[in-house]
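On to chain A.
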Amino acid sequence: QEITEFRIGILGGENAQDRLNSNECLREKAEELLGVETKLFAPADYNGVIQGLLGGTIDMAWLGASGYAKTYLSDPEAVEPILVKVNNDGGYGYYSIGFARKDSGITSLADMKGKVFGFGDPNSTSGFLIPSIEIPQETGASMTSGDYFGEVKFTGGHEQTIVAVGNGEVDGGVTWADGLGAWEDGFNSGALRKAVDAGLVDMNDLVQIWQSKPIPEGPFVVRKALPADVKVKMTGLLASLKSMDEECAYGVLQGDAKGFMPITHDAYQVIIEARKLKSN
Partner candidate 1 sequence: MSTATTDLDLIHLKHQADRLFTRKRLLGFGLPALVLAYLAYIFFAFDMPGLAARANWDNGRTLVADSYSYKTHVTRDNRSGAVSVAVEGERKGTWSDGQAPEWVALGETTVIDLTGGHIVRFGPETVEYDIPGYGTLRATPTRTQGVVTELPPGEVPDWINQSKNRISVTTEAGRLTVTRNRSEVFRYFAGWELFWFTLDSPYHGLSPAELARRAANGEAGAIWHDFWNNAMWRHGDVAWAIGETILMAFLGTFGAAIIALPLAFLAARNFNPLAPVRFAVRRIFDFVRGVDALIWTVVLARAFGPGPLTGALAILVTDSGTFGKIFSEALENVDAKQIEGVQSTGANAAQRYRFGVIPQITPVLLSQVLYFLESNTRSATIIGAITGGGIGLLLTQAIITQKDWEEVAYYIVLIVLMVMLMDWLSGWLRARLIRGEAAKPRKRRAALQPDPLLLP
Partner candidate 2 sequence: MLRIDKLTKRFGDNIAVNAATLDVDKPCMIGIIGRSGAGKSTLLRMINRLSDASDGRILFQGRDITRLRGAEKRAWQAQCAMIFQQFNLVPRMDVVSNVLHGTLNRRSTLATMFNLYPTEDIHRAIDILDRLGIAAHAAKRAEALSGGQQQRVAIARALMQDPAIILADEPIASLDPMNAQVVMQSLRRIHEEDGRTVIANLHTLDTARRYCDRVIGMRDGRIVFDGLPEQLTTGVAREIYGADASFSEAATSTEIDTLDAPHPVPRRAGATA
């Protein structure tokens, strides 16, 4: 069994071209290693990459946990997780953070009663799946508009949520952060940090109102149908990426990280169950 080309899908909240640029080194290495033409694709949203994996037009991608669950639920035979990113502190989790404008007087979920709540993308783990399960556990009510919150909206993505909260378009929203570092810097990494770095929001104007339990980082997945040697080669390439080329690893992992560790499907069973719960 041979492949004629290898296609890597990239998602995440950056400029499409920036994403392609920071993964270019990975592409070059893969091309060299596999000996076939390797291409990068940066579709507009999570769904684009997932559809590519399902349809067999994308061979490898770094998915979010929820995205992996969606792929698995659509077709269990489509992809398999190989590696997960390990943070500098050795963990492989991050958090969903609820936040609101300071001047709105909201400091907790309790204050959000009857207010407008904003999710990000429906396929995002921290932007929708986990908060949509954990928040009702705290409030004791469902996430339907008008039940506890006055209205529940999807803003479309982490960046849009931050801006929507900043504008007052929604009263509170959720986004992701690594939970490390200081609030006023927007944590060490995550969507808030990027917004701060861009000068988009002033963390003094925002308050944290909620934090989830740790969420497992999404896996790097490859298509199951790929030849075994391709899977092995790519796993090896990623696993040694940090030691081979630190700069490249920084780009691929979107920041500082310790490296990779192997992971299997079982680690995401919880997320899959959660996702099933949210389907009708």
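These made the cut because all candidates are chains of the complex that A comes from, given by their letters.
Just so it is clear, a contact is a pair of C-beta atoms (placed from the backbone, for glycine too) under 8 Å apart; a residue touches a chain by one contact, two chains touch by 3 or more; residues count from 1.
Here the structure is a predicted model, which is why all the values come from computation and not from measurement.
Taking any copy into account, the candidate from 1 or 2 that touches chain A in the complex is 1. Residues of chain A that touch candidate 1 in their complex: 7, 9, 13-17, 20-21, 41-44, 48-49, 51-52, 54-55, 57-58, 156-157, 159-160, 163, 166-169, 181-185, 197-200, 202-205.
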